[in-house]
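There's a structure below that I have some questions on.
For this depiction, one protein chain was excluded, whereas all remaining protein chains were kept in their positions.
Labels run A, B and C following the written order; every chain starts at residue 1.
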Amino acid sequence: MSSLRTVLAGVILESPLVLASGVLGLTASSLARIASAGAGAVTTKSFGTEPRAGHKGPSVVPYPQGILNCVGLSNPGADAMIREIRAYRALSSAPVIASVFGRTVEEFGDVTARAREAVPDLIEANVSCPNVAAEFGAPFGADFESCAAVTRAVKRNAGPIPVAVKLTVNCPGIGRMARVCEENGADIITAVNTIGPGMLIATEVCRPVLSNLVGGVSGPAIFPVALRAVWEVRAHTALPIIGTGGVCTADDALQMLMAGATAVGVGSAVYHGGIDVFQNINGGVEAFLAERGLSSPASLIGSAHAAGRNER
Amino acid sequence: MSSLRTVLAGVILESPLVLASGVLGLTASSLARIASAGAGAVTTKSFGTEPRAGHKGPSVVPYPQGILNCVGLSNPGADAMIREIRAYRALSSAPVIASVFGRTVEEFGDVTARAREAVPDLIEANVSCPNVAAEFGAPFGADFESCAAVTRAVKRNAGPIPVAVKLTVNCPGIGRMARVCEENGADIITAVNTIGPGMLIATEVCRPVLSNLVGGVSGPAIFPVALRAVWEVRAHTALPIIGTGGVCTADDALQMLMAGATAVGVGSAVYHGGIDVFQNINGGVEAFLAERGLSSPASLIGSAHAAGRNER
Amino acid sequence: MPASLFEPGLMRTCRIQSVIVHSPSLKSFYLPSSLDAAPGQFVNLWLPGVDEKPISISGMRDGLMELSVKSVGPFTRALMDCAPGDLVGIRGPFGTGFSPASNSLLIGGGTGIAPIRFLAQSLRDRGMPYALVCGARSRCELIFEDELREWGCRFASDDGTCGICGVVTDLLDEAGESGLISVVCAAGPEPMLLRIMAWADGRSLPYQISFERYMKCGIGICGSCCLDGSGIRVCVEGPVLGKDQIAQVTECGLPHRDASGLRLGE
Partner (left out) sequence: MPASLFEPGLMRTCRIQSVIVHSPSLKSFYLPSSLDAAPGQFVNLWLPGVDEKPISISGMRDGLMELSVKSVGPFTRALMDCAPGDLVGIRGPFGTGFSPASNSLLIGGGTGIAPIRFLAQSLRDRGMPYALVCGARSRCELIFEDELREWGCRFASDDGTCGICGVVTDLLDEAGESGLISVVCAAGPEPMLLRIMAWADGRSLPYQISFERYMKCGIGICGSCCLDGSGIRVCVEGPVLGKDQIAQVTECGLPHRDASGLRLGE
């Protein structure tokens, strides 16, 4: 009998699928619904210390190959998210990941301390937010130094709760960035956040569609880039990876596992495939395991690295 | 009467559409065919001083949202490409762009000197190739210093022929990179090359599909990222831009123009829309201009910047 | 790549064809549209340079989509300045519609009259009998009064300027008597909806109720519009919800969440 049970930094998931941050992650009920729809763990919307309304609309706009969003760091703040995480416990037994962000290293530390009050199973640091202290407000995740500093600050305040650092591909080298996170105490790497950013222009009105002009790109369009990022992280670290970006099908999820992911993030696929997408991917992965007589997804993790270059 | 005539760094194109480098750009006959299919200018496959076979297959593999390729810098070498460019002149009057690359700054200079023998209308420096002299062999285009050095080397040897530098989004800031190119003598910015790179894994065989493991991503998937890059380049420089990446329809081309492109590169769309794609885009752009009583695409260039943020 | 089938989530732009001024702060806008939409569905309307907000479809006729909007804040105020020829963006239609049934009791309150009017229009087109009651604070906040009256609507207004002086629920017993009611369909302010549900529960009548919640994406991913209880997304599983779905909602009548996701008052 194959099971989908997955152990992620000591936390047990009944499926490797993890609801990605920012997708249906604002409320306890919504998170619990996705858990019962088949996610092995769910991630909250990234929250900071204070509520933020975010950008005006349009802030989430699909294009035929994926989705652009500039909801940015809109969130109800730590107080509210702590309440939601606690309420979630009454509704579901699936692990919950608190996603946090800050605009300074200190804020990352502060919000982690707050998040810890809710006793989430994991804390994920979203380092794709702009570092207000850095030149040009570059994201923490774009710079080895600031990513290291955030990792340390979050780890320091997370106590016994394992910490994931969620990386972006917009950095000098995601493999080396993951290594830096590992060296600074990260327990998990989540790869990747949205890519780009991207833009769409409404030609009739001759102006960008997104209120913020640009937005992160997610969905099937970015799958190959996310998969490569996971492969690179795997090649550079021994940390478990939550492979995220464009996963819509069981085959996509299997590719992520084979590239080195222990768990697989699913976000935009909720649009492309509906909430059933979790059940559908689970079913497909289970069938793949069963066909090969594998008892769990664990043996697939990183298995494609063995093959090496496609030249004998 | 609207015309599609476009002036690009002094060179006259009968359509803003430019065949992107690496797509059907190996031979005179192929380039001429695309010119007569509606491209205003055509770009050769990037060539270096010597022939290179490139990677084994699979080296060009579509996924449902775009294409991955690792043909890399396979090319027949400067001697052969010079012959093809000369032969092209007998077949078509549309301007031809010689795309060149080198593995060192010197090689960029050398191949430019060779390319100049063929008297192309423009020379495009493809800085997405690895700098063998740099740490980790990072591409020239990822680093301000080496991109500046290449620009100078190419410009020095190009003589009176205008020089385009073709940028990648994998850099600390494509707007600033374009500014660096401008300061170092570039006449045109081509934005962008393929993005990523990306990977696909064949799950049944548990190994990456591309012989080189990874390949650059092109096609509709990358359009929003390319469009944003063009917008950024426009915001940072006064140089004309060949906006390239994922353009498949007239609306895509119009978006590129409005974001700041003077000309529009078309590559992968030859797969997604066939060779007719040039005529189809031309027709759509012409209809758009005619409807608005515009005599040429020139007035659209960068027009979406006037609108500013989508918040009154 | 094959031409993709129509995706309601994609942004499309079109020109406002005409505008009906019900009052300076209440207007209907007509947009050319070949969409197939059901009464109860909504679109995300983008005013370039302003914002994008969910608006119910209030009618669909002769290739024109009608949106009826009340000025309540920056977006809707900007919309009041829009004139024929102005370009707007549309995404949708989104969400679920009402299931048309004979002998429906239709109840609209305030801007909730918009989807109810579309529903009445489509029941009339199919020759299905219905009863119709609408209410607003005042006559000047009523859209399509004349047309609705022609369609047999009974009115209520807080200030007595149109129909009975009172709230729309005061008309329910009477409307309920006038015939065999198979289902109650309602849209409007949540306190009104709560009273309607209580009334229908008392008579063991099924109902379909249109909800409003803060919305961003309209495509079921951002989470802004999720209802406490079972996590129903108002933009996908709603806005029209049935009795069983509503039974799982634990936040009926509570203040709504705002743009940050924070419930007002919490």
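By definition in this document, a residue touches a chain if its C-beta (ideal position, glycine included) is under 8 Å from a C-beta of that chain, and two chains touch if they have at least 3 such contacts.
Model, not experiment: these values are computed from the prediction.
Among B:V71, B:A235 or B:L294, the one in contact with the hidden chain is B:V71. Checked against the full complex, the one of B:L200, B:L257, B:I281 or B:A304 touching the unshown chain is B:L200.
Considering B:K45, B:R152, B:K166 or B:R228, the position touching the chain not shown turns out to be B:K45 (whole complex). The residue touching the chain not shown here, chosen from A:P16, A:G48 or A:P64, is A:P64.
Think of the hidden chain as still there; on chain B it touches residues 22-34, 45, 51-54, 56-64, 67, 69, 71, 74-77, 80, 83, 200, 202, 204-205, 207, 209, 211, 267-268, 270-271, 274-275.
Just so we're on the same page, only the chains that are shown with their structure count from here on.
Taking the mean Cα position of each chain as its centre, B sits at the greatest distance from chain C. Chain C has its Cα centroid 49 Å from the Cα centroid of chain B. Mean C-alpha positions place chain A and chain C at a centre distance of 36 Å. Counting partners per residue, chain C has 48-51 as the residues that reach two or more other chains.
Across the assembly, chain A contributes residues 56, 58, 63-64, 200, 205, 207, 209, 211 that each touch 2 or more other chains.
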